[in-house]
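Omission of a single protein chain aside, the complex is shown with its protein chains in their original locations.
Residue numbering begins at 1 within each chain, and the chains themselves are lettered A and B in the order written.
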Amino acid sequence: MEITSEHIDVIQEMINIGVGQAANLLNSLSGKHVKLSVPIVQIITPEQLLDFFKNHSVLDNLSSVTLTFSGPLSGSSKLIFSTESASKLVMAFTDQTQDELDFDEIQAETLSEIGNIVLNSLVGSLANLLNINLNYSIPLYLTGTIDQILSADLSFKDDGIILLARTHFSIESLAIEGDFILFIDLKSVPDFVKSLDKFIQEGGFFTK
Amino acid sequence: MKKVLIVDDSIISRKMITKLISKHNFQIDEAVNGQQALEKIHSTQYDIIFLDLLMPDIDGIQILTVLNKEHNPTKVVVISADIQETTKQKCKELGAFAFLHKPPKEEELDDVIQQLV
Partner (left out) sequence: MEEKYLQFQIFNSIPIGICIINTNFQIIFWNKQLEIWTNIHSNDIVGKNLFESFSHLNSPRYIIPISSVLDGGPPVVFSTQLHKSFFPSYLPNMQPRLLHTTVSHCTCPLLNENFAVISVEDYTYLSYRIKEHKRMRDQALQEVERRKKAEEDLRKSEAQLRELNATKDKFFSIIAHDLKNPIGAFKNVLELLYENFDEFSKEEILEFIEPLKESSTQLFSLLENLLIWARAQTGRIQLEFVEFNLINLIENNVSLLKLQAENKQIQLLTEIPEKLMVFADLNSINTVIRNLISNALKFTYPGGKITVSAKEQDDFALVCVEDTGMGMNEETKSKLFRIDAHHTSLGTNQEKGTGLGLIICKEFVEANGGKIWVESEEGKGSKFFFTVPLAKTHND
């Protein structure tokens, strides 16, 4: 069961829709327009995941929200921000200045809500569009280095596929970047591919 | 026969819109990115353009801006994943005829096309 480029295109569209919904929610919550950029989707291996972070991001002081799911698909999703992006996000929501913002547990708690909004939109849209019902864990908020974040979560195992999308948006000239990672258990992969195929076959998006 | 251009970088999106409007017997053309869209627009006069906003390099807003500046009479229907009210406003200001959320419902598309024809 292979993931083809057509599948990737579909996943990309779904993530676009998820990002659009997240932006809309963030807009209505902060009262500010959210400028979006096209997220680029890749399918990678666990080793490549670590390499990606080593090459593209700050390695320590990351904030992450994790949502694990089970059902027709089992796996886990993560949204990872650098502390800088995290504090910019919180700034956009709480009207605090850079000086006042001391990133600690209080702000972290705020970020867990905002990060959750974004993550839910992404995962929710995928589940909705593929018309599958998932069972979710309570969202887990973690800070630390990329190693700590990835290893604290046992669901990111070695056998499965990893979908990586970098979302980039800006709120009032504050550039915010977050990495969205979706891990699908190897056992679930055939079902995942099947639902993608079904989706393509039926010409696209189901109306709900 | 009405000439229609579908602008979207996603294959599945273009396929989907094509399928949804197939009943109307349009002459359908496709552009996979903003650059290509502009080239096609400048060589052919379309009646309707279905425009995605989120594209790499030249995005939908830039296309709308060009069309607006050139006073192009083509009716533009924006179909986008960016559903913010602020975005919708911007498109309306730039002369878009309609704004639909992705994924668009068949009835919605029919409605819009009805108004256009």
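The working rule: a contact is a pair of C-beta atoms (placed from the backbone, for glycine too) under 8 Å apart; a residue touches a chain by one contact, two chains touch by 3 or more.
It should be emphasised that the depicted structure is a prediction, and the values quoted were computed from it without experimental measurement.
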| item | value |
| --- | --- |
| Displayed partners of the chain not shown (whole complex) | A |
| Identified contact with the non-displayed chain, of A:120, A:143, A:167 or A:188 | A:120 |
| Chain not shown: contacting residue from A:61, A:110 or A:170 | A:110 |
| Touch with the omitted chain, as defined above, among A:52, A:93, A:169 or A:192 | A:93 |
| Residues of subunit A in contact with the chain not shown | 28-29, 67, 69, 93-94, 102, 104-107, 109-110, 112-113, 116-117, 119-120, 123-124, 127, 133-139 |
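One rule holds in what follows: only the chains that are shown with their structure count from here on.
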| item | value |
| --- | --- |
| Distance between chain centroids, defined by C-alpha means - subunit A, subunit B (Å) | 28 |
| Interface residues, subunit B side, partner subunit A - complex | 9-13, 15-16, 19-20, 54-56, 80-87, 101-106 |
| Parts of subunit A lying in touch with subunit B, wherever the complex brings them together | 6, 9-10, 12-13, 16-17, 19-21, 23-24, 27, 33-34, 36-38, 129, 199-200, 203-207 |
